[in-house]
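Here we show just some of the chains, and they stay where they sit in the whole.
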């Protein structure tokens, strides 16, 4: 794991957008659309693969680079959305796992 | 910002899936599909809103909860995908911002 953290990346993304005057485009609706588009660009890499082929996708350097690049794009729009909506994404996920642990109890051993 | 970090959440997600024997479903292809589906569930909340309405989405407690919940789901599948593919999401985004800074230079003042 890198020493990077989410807050630092959100600051870099905010400065990047501000320097290019892109904030007017960054309505929550537009950011959510962009997030969904990037998630589909990730899916496009996998759409014709068998489950087995999909498990080997990082062995090819070009494909590995494309996957990593699309992962970055998804995360970029997710963090920018969280910034404009004032959502803490890590706290949101932590709370969601708590809820899911109650919703899907671990099956007990017989 | 919470004191949470990405690695801790990835560990919680991995333990959650392992305890329920869900790993066989977590092929990269399936996780990417699920990520894309969750991003669309987020989009569904915004699809009929004007840009102005989309900016006020967190003022309604119910909608704010739904948005936060879907953000958590998107992040959950993104982190699980990164885990199975051995991608560091924060490093991927940091490198992507570097590339974008070269690709989209800041316009100079006249």
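Going by the order they are written in, the chains are A and B; count residues from 1 in each one.
Everything below uses one rule, namely that contacts are C-beta pairs under 8 Å (C-beta built on N, C-alpha and C of every residue); 3 or more make two chains touch, one makes a residue touch a chain.
What you see is a predicted model, and the numbers here were worked out from it, not measured in a lab.
Displayed in place are 2 chains, all sharing one sequence; the entire complex defined by the structure file totals 4 copies.
The working rule: only the chains that are shown with their structure count from here on.
Chain A and chain B have CA centres that are 3 Å apart. If you check the complex, the residues on chain A that touch chain B are 1-2, 4-7, 9, 12-13, 16, 19-20, 27-30, 32-33, 35-36, 39-40, 42-43, 45-46, 49, 51, 54-55, 57-58, 67-69, 71-76, 78-79, 81-82, 84-97, 100-101, 104, 106-107.
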